[in-house]
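A protein chain is absent from this complex, but the other protein chains hold their places.
Labels run A, B and C following the written order; every chain starts at residue 1.
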Amino acid sequence: MVKRDQTVVVRVGGEAGEGTVTLGELFTRIAARAGLEVYTFRTYPAEIKGGQVLFQTRLGVKRVLSEGDAADVLVVMNKPGWTENQRDLQPRGVLVYDPGAVSDPDTQGRAQFAIPAGVIAQELDFARGKNVVMVGALTWLFRLGLDLGRDIVNARMARHGDVLQQNLKALEAGYAYAEAHYPAPFPYALPLPEQFEERLLLSGAEALALGALDGGCRFYSGYPITPATGVMEALAKYLPAFGGTMVQAEDEIAAINMVIGASFAGRRSMTATSGPGLSLMIEALGMASIAEIPIVVVNVQRAGPSTGLPTKTSQGDLFLTLYGGHGDAPRFVLAPDSVKDCYYQMINAFSLAEYYQMPVIVLSDQAMASRVETMPYPESSCGIWSECLERQLPSEAELAKDYRRYRDTKDGISSMAIPGMTGGAYLSESLEHDVYGYPSQTPENHQLMMEKRSKKVEAARRRLAKWDSSARRWGHRGAKFGIIGWGSTRGAVREAMVQLGEMGIEIEAIYPHTLLPMPDRAVMEFIYGKKAILVPELNFSSQFARMISHRYYKQLDAQDIHVHMLAKEQGIPFKISEIYEAALEMVLEEGGK
Amino acid sequence: MVKRDQTVVVRVGGEAGEGTVTLGELFTRIAARAGLEVYTFRTYPAEIKGGQVLFQTRLGVKRVLSEGDAADVLVVMNKPGWTENQRDLQPRGVLVYDPGAVSDPDTQGRAQFAIPAGVIAQELDFARGKNVVMVGALTWLFRLGLDLGRDIVNARMARHGDVLQQNLKALEAGYAYAEAHYPAPFPYALPLPEQFEERLLLSGAEALALGALDGGCRFYSGYPITPATGVMEALAKYLPAFGGTMVQAEDEIAAINMVIGASFAGRRSMTATSGPGLSLMIEALGMASIAEIPIVVVNVQRAGPSTGLPTKTSQGDLFLTLYGGHGDAPRFVLAPDSVKDCYYQMINAFSLAEYYQMPVIVLSDQAMASRVETMPYPESSCGIWSECLERQLPSEAELAKDYRRYRDTKDGISSMAIPGMTGGAYLSESLEHDVYGYPSQTPENHQLMMEKRSKKVEAARRRLAKWDSSARRWGHRGAKFGIIGWGSTRGAVREAMVQLGEMGIEIEAIYPHTLLPMPDRAVMEFIYGKKAILVPELNFSSQFARMISHRYYKQLDAQDIHVHMLAKEQGIPFKISEIYEAALEMVLEEGGK
Amino acid sequence: MSTRKAKDYKSEVKPIWCPGCGDYAVLNALMRAFAELDIPQDTIVVASGIGCSSRFPAFLNTFGIHGVHGRPLPLATGIKMANPELTVVAVGGDGDGFSIGGGHIPHAARRNVEIPYIVMDNSIYGMTKGQASPTSPEGIKRKASPYGTVEAPLNPIMMALAYEATFVARTFSGKLKEMVEIFMAAIQHPGFAFVQVLSPCVSFLDTYAHYREITAPIPEDHDPTDLLAAMRLAQATETLYLGIFRCMADRPGYSRRFQEIQSAVHPMTVPEVMDRYQR
Partner (left out) sequence: MSTRKAKDYKSEVKPIWCPGCGDYAVLNALMRAFAELDIPQDTIVVASGIGCSSRFPAFLNTFGIHGVHGRPLPLATGIKMANPELTVVAVGGDGDGFSIGGGHIPHAARRNVEIPYIVMDNSIYGMTKGQASPTSPEGIKRKASPYGTVEAPLNPIMMALAYEATFVARTFSGKLKEMVEIFMAAIQHPGFAFVQVLSPCVSFLDTYAHYREITAPIPEDHDPTDLLAAMRLAQATETLYLGIFRCMADRPGYSRRFQEIQSAVHPMTVPEVMDRYQR
């Protein structure tokens, strides 16, 4: 049995059409129900149905930070599942396999657990159920308890009413077979906690949706796009229960314009999309910016450019998000770095959008949106990681006389009347406009309004400097080496840092959660005194590293801090080892720890 | 009479509906025909028809560099024409006015030339002709010759057949009135050159269109948008005469996709648009990038964001142009800096697009597109300012067997088969693809293809380093103070530098013509040894200055060169004095010349 | 009886339109319709795109939103869904609506969202100085079509009918009274109401005289629930029929449908949603 502070990586390889993903998901849920923390990852085949997939789940008694690299337990349901994954089975790992699919795999001495899932399923007259047979076997091997297994199968497969009983039988048969043939303790079974706090088991997409609900979102319009569709599906389900509405639009341009309309009419509103959709929304983003209409746009990044690799992950949309707009169109950009953070940053996104009357883009990515993680129940929606701010409505006095929607103010924020408010009627303009909203073309007015809008960014920068959540920092305070990253690479970075720590290498990391405005003070404090920093990111042109080295060039240069870029654009997340090695290399190059 | 090396600024103020712009244009053309160099500027009223306009034309015997600041001659056709422009009449300037519109203007001692254009026109029973009466008067005052005036009216007003005679009479009457009442030499008449080379009189939009024709453009699709429509109109006229086609699309998305289709099918193809349209084209730009299809997109910038100020000028789309795309989607960006340069850069744009099989964006702006300039006849289309490159087609050997459209090569350029070529059939893909064009999702292939595409940018960077046209440099070689700018601000900068030179201040300027890839060597050479550089630009957030100071921070910092930002976003061009003052301030701040 | 007058809906902004532009009549007619129906200014939102016609909301005293080119329908849909109590009117031009925005009409129609959509169709791009629009007559010569256009004009009424819009009407700037009536009916219609207004552009394609000649009221015996009959009327191009081609009030509107869903669903709190995701 492994130790309490260890984690176990279970990888399943098999055909998508044959329930491989379901296998992984059921097993993950049973493990989570048993009190373990989980963190998953999966690949997507090119085929619409069928094709080879890999489902990986990492289990731990304590919080799991990433999906892990090498597999401790490899579960194989077909031949390619073995050939494609064998090199990733760690030296002391074990193989669990269906001997009907792979005969006599050469595991070079590693332990083997043969589960004839196909045969067992056939005996039950339920050939399709071989994946659930395997779930049963794993439930035994990991000693998760048959009852829990039954609960999960009951809950997850209820919709397929007639086959539920067959699935339960398959589970039991797999369990019984494994119990009978492998009674010895399983080397990778984790000690199950006797008591544990309740946890949520959420995908990143679901976390974004739930955070949005908590942030007060009541209108959603979107157009289906991989990998963002999950956000729409979750909100389609729950919004009506909150008196809200989800409209499937005819395209992304319609979606964002509906969102603008709904927000203009007083509702907290959002859309979610991915690269191609975001590109189509650029024009309307500028409209939200100039007309000062609060909207939230989630961009679940996938690998690009163009249609690119729709089911693969990337962080390649950073520049588009920061700079994509004709003219100078201010906006905010947030970057959650874990499933849990997706939840909180959505609350922040709505706070910032509403308070500053601006478009806010939340950057997630395919890997973070589709993986499932256990996370603690969120604290009250306005807790340490988020602040709840409201849209400023006009006072009665303002409405009573000469209401000026775009009044210039110290922080650029002017009150926004909502249709239906007596005395509030005004024109919301995509043209440059005067304080009333009426078109104006004078040089003086244009400059005034450009300044008004940009003052809001500066005001937000000041506020965000006080937010804990605007940047997260961990590791050895004051270490000579640093890592600056953003978004979903955080898990691999954290784990690599643990390993580096074990090697005696002190290192510290910072992950800004707002990329626009950047939490400059926090970053500059972090940089201070460093010898070198590593900037890992999943894109081709080192967008973030360029932004960091440009933005802080004075500090970096004055103190002779070297920036090491680590860019990877292959459609897949970082391996822990890639971060580890790059950090090690940085340390060595810079003359050791 | 003014001197040969001086210029004269003539400003006309009046109602748009009453032919004020026609007045300015006719006068400009007569002056040009008389051998003078001209450079114009005009404003646009908010109203669709009518409204107050200002038309400015600057005349010189030598090349005129900008529209100039204060007026030497103010021509006033209505009351606001006087009240709105009087402060811009220089102390020794003169007023030419219709006393029927403004009675007894207080010119504080400056000379007045009253021309009762309205009354004269009414006497001719042709009230509408008062603007042409004024043209006649100006033709006398500037001693341009009545015959020339007749020629121009004949040529420009031929279309309005029946009123042509009336217009000619109006011209003559105005001429006669002025001759009779103001026989003394006019203080701002320029010495007319006796011999002069033939010149073209082109608007920036026309220059873009003619350059495109010369660059081999044979397909255009676009959607009307101010201030880019002129490009479409010129090409609509001429393309059929070159066997080409201009399709007015239903929107910008259709336009750019048609352009992609036409280029895929083997034609040099382009579109032109402005900010809102470019924002809509971002998705398809990425498609051209990943599928490696040569296209040229002209962006005639207007003041933004969103619908913004459609008839006002700006350089606010730089960031969108450089960074606007999801994923890393390589492209080129060119920035002509004069009407003449618009011509040449279009040839370069097609060369780069075709040779490197990439999207090329050409950045112009409202001021440069709508103004009219005299320019020398272009030298042969592939002269010093441009290189003529062709699309690489597959060899017979390649086509004979196993043609690989996206073969990886040293410089990333692979041959492109054209539909109709036997053996050339391939798939052009917006998904990531393998060397044949077929979709591929593997990490290795994605990385390979990202590298292939980016190699083309590096290859172009190497080539461009050898182009004279990739950056233009002038002023005192090796001066301690520099100006780096781009695009249409060049005229004002050149003139300010002349004035600074007269003050004994040595200064040098560089204007890169390719902004992506940047001509780094030229810029770094330029920077070398400077004390400070001024970066003037027409946008709010100092986009270019940020790019320059970020990109060259090592050089700037190492040599302690200070970057002075001069950003203006008011919808109007720089005044010469603004550049002059900012440069002077830089010099003083940095401890004098 | 109505307490509000047409002029009570007027803003201080002077229209930028050319003297004689058809859009003035549309503005007057809509203000009158609002007044007749006595709708409080602050409960009205007029959403538009970009174009001469789309400048509309600035001249009104109601809430207005002047969006980007071609998107008045998505804007209006968002507004209506956010607050179904509001009177939401979408307006725009033929370029805005049938060219760049043409993809949105079928969807507004199939949603049957409770919005009158008034298209001021002058068969030209006025704002950008006279290019051919999707409804321009074939062969029209302009700077951008010096050899004459070769595209056939679209038939907006036929299109709206093909989308099965539940209210489809045509009117003409030269007929103020009829226009007011049609606008009133469109505003009161409990679904998507498509109104084409023949609204001449005196500067770039003056069609007043032509329309005066060839327009005629829809025959009295026309049954506005008969789709094919409406299509037959729409097919006529020698005579342009004015009036209500189609009116079907039986299909509930989009915001109504969502309200039904909302009231059928059990209300939830965020913690209740979370419990569904308990591991």
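Assume contacts are C-beta pairs under 8 Å (C-beta built on N, C-alpha and C of every residue); 3 or more make two chains touch, one makes a residue touch a chain.
Just so you know, these numbers come straight off a predicted model, no measurement behind them.
Novice: Thinking of the complex as a whole, which visible chains are touched by the chain that is not shown?
Specialist: Every shown chain touched by the left-out chain: A, B, C.
Novice: Just name the one of C:Y125, C:Y211, C:Y241 or C:Y254 that touches the chain not displayed here.
Specialist: C:Y254
Novice: Have a look at B:T374, B:S415 or B:T514 and name the one touching the chain we're not showing.
Specialist: B:T374
Novice: Which is it among A:Q90, A:T226 or A:Q555 that touches the chain not included here?
Specialist: Of all options in A:Q90, A:T226 or A:Q555, contact with the hidden chain holds for A:T226.
Novice: Can you say which of A:G174, A:P240 or A:G286 touches the chain missing from this structure?
Specialist: That would be A:P240, which touches the missing chain.
Novice: Of A:K3, A:K49, A:R87 or A:K401, which residue touches the hidden chain?
Specialist: Counting the whole complex, the residue in contact with the absent chain is A:K49.
Novice: Just to verify: which one of C:R32, C:R55 or C:R111 makes contact with the chain not shown?
Specialist: Counting the whole complex, the residue in contact with the absent chain is C:R111.
Novice: Which chain A residues touch the hidden chain?
Specialist: Where chain A meets the chain not shown: residues 46-51, 223-226, 229, 232-233, 236-237, 240, 246, 248, 250-252, 276, 306-307.
Novice: Please identify, in ascending order, the residues of chain C that touch the omitted chain?
Specialist: 98-104, 106-107, 110-112, 134, 147, 150-155, 158-159, 161-164, 227-228, 231-232, 235, 251, 254, 257-258, 261, 264-265
Novice: Write the list of chain B residues that the hidden chain touches.
Specialist: Against the left-out chain, chain B lists 29, 32-33, 38, 198-202, 206, 210, 213-214, 218-219, 221, 238, 240-245, 247, 249-251, 253-255, 257-267, 269, 283-284, 286-287, 291, 374, 377-378, 381, 417, 419-431, 437-439.
Assume only the chains that are shown with their structure count from here on.
Novice: Using mean C-alpha positions as chain centres, tell me how far chain B is from chain C in Å, no decimals.
Specialist: 38
Novice: Which whole number of Å gives the spacing of the CA centres of chain A and chain B?
Specialist: 45
Novice: I need the residues of chain C touching at least two other chains; which ones are they?
Specialist: 50, 66, 68
Novice: Tell me, which residues of chain B touch at least two other chains?
Specialist: Touching at least two other chains: 46, 276, 306-307.
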